[in-house]
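All protein chains of the complex are present and in place, except for one that has been dropped.
On to chain A.
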Amino acid sequence: MLRFILSKLLYLIPTMLGITLVAFGFIRMLPGDPVLLMAGERGVSPERYAEISAQLGYDKPLWQQYFTYLGDLLQGDLGNSIVTKKPVLAEFLALFPATVELAVVAIIIATLIGVPVGVVAAIKRGSWFDQISMTGALIGFSMPIFWWGLLLIIFFSGILQWTPVSGRISLMYFFPPVTGFMLIDSLISGQKGAFSSALSHLILPSIVLATIPLAVIARQTRSAMLEVMGEDYVRTAKAKGLSARRVIGVHALRNAMIPVITTIGLQIGVLMAGAILTETIFSWPGIGKWMIDSISRRDYPVVQSGLLLIAGIVMIVNLLVDLTYGLINPRIRHK
């Protein structure tokens, strides 16, 4: 087991190295450069341009810039944002909890609804429930997130006034961030009503962010269940006279869960991508919006180090998913 984890962690090193190269190259391949964008309509004289470029180290050849970047990384320096001039790591740590909180709630919603829906759709294959839920999943999967988010805001926050429009908590509440997770911090603060305010602010964005993973999970569960239900051991279990509940719950579901868990693990990447739009609509101060702003301003240090941090986290989550297989299926328990 330990050896398995260690070997996986070893794989991380070349992968991370590859990511630094891709991230470094990707943002520089885009046309436009940060100094010109900062100057805007006013323009910047060639001398001044050279001066600023030199100050930022962008006058050097690309390979040299890359190795300087790698050298800084090895010393734990992820660089400073060109725009805010602040350390990338500090900005990331300030924003990351908000994204995690949103993503965790979204994945819980997606799983708690997606798996049962998929199971029922599989058992009652061809029924109206199956048809409606799978059509719904198809719509959910193809939903333009921006439009969907705005629609929910206008309906639930605008017309019905059930939920707040945007933000993480009502402005009435004001307490220092301890964990950065608003649900936890609001409880710690002890201020009356803070927790429910934080919760109500989470509802719409997490539903929006959960939409695509929910659709994917429901469809994956359904097809995995259908496959398992046709297996010999399920037939045997049925033939033994076990109750339908036991056949489905113990024999079928447990086996069907393996591809489902893979799917859920893969949704982490999808959530990060979805966070970009969701966070923009709901004014959610997380890393998705931070990334998109930095890309549009060609803030090279933020994009390259931010992508590296996000990629590292996604890989670690995937490793954890790998480990959970063993819990479900003893045959792939790592020794």
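In this section, contacts are C-beta pairs under 8 Å (C-beta built on N, C-alpha and C of every residue); 3 or more make two chains touch, one makes a residue touch a chain; residues count from 1.
As a working rule, contacts and distances are computed from a predicted model.
Asks: From the names "Choline dehydrogenase-like flavoprotein", "ABC transporter substrate-binding protein", "Acriflavin resistance protein" or "3-isopropylmalate dehydratase large subunit", which one matches the UniProt record for the unseen chain?
Replies: "ABC transporter substrate-binding protein"
Asks: Just to verify: which one of A:K86, A:K124 or A:R254 makes contact with the chain not shown?
Replies: A:K86
Asks: Which is it among A:I19, A:A121, A:A137 or A:I153 that touches the chain not included here?
Replies: A:I153
Asks: Determine which one of A:R219, A:H251 or A:R298 touches the chain that has been left out.
Replies: In the complete complex, the chain left out is touched by residue A:R298.
Asks: For chain A, enumerate the residues touching the unshown chain of the complex.
Replies: On the chain A side, contact with the omitted chain comes from 30-34, 36-49, 52, 55-56, 76, 80, 82-87, 89-91, 93-95, 98, 150, 153-154, 157-158, 161, 164-168, 171-172, 174-178, 280-283, 285-286, 289-290, 293, 298.
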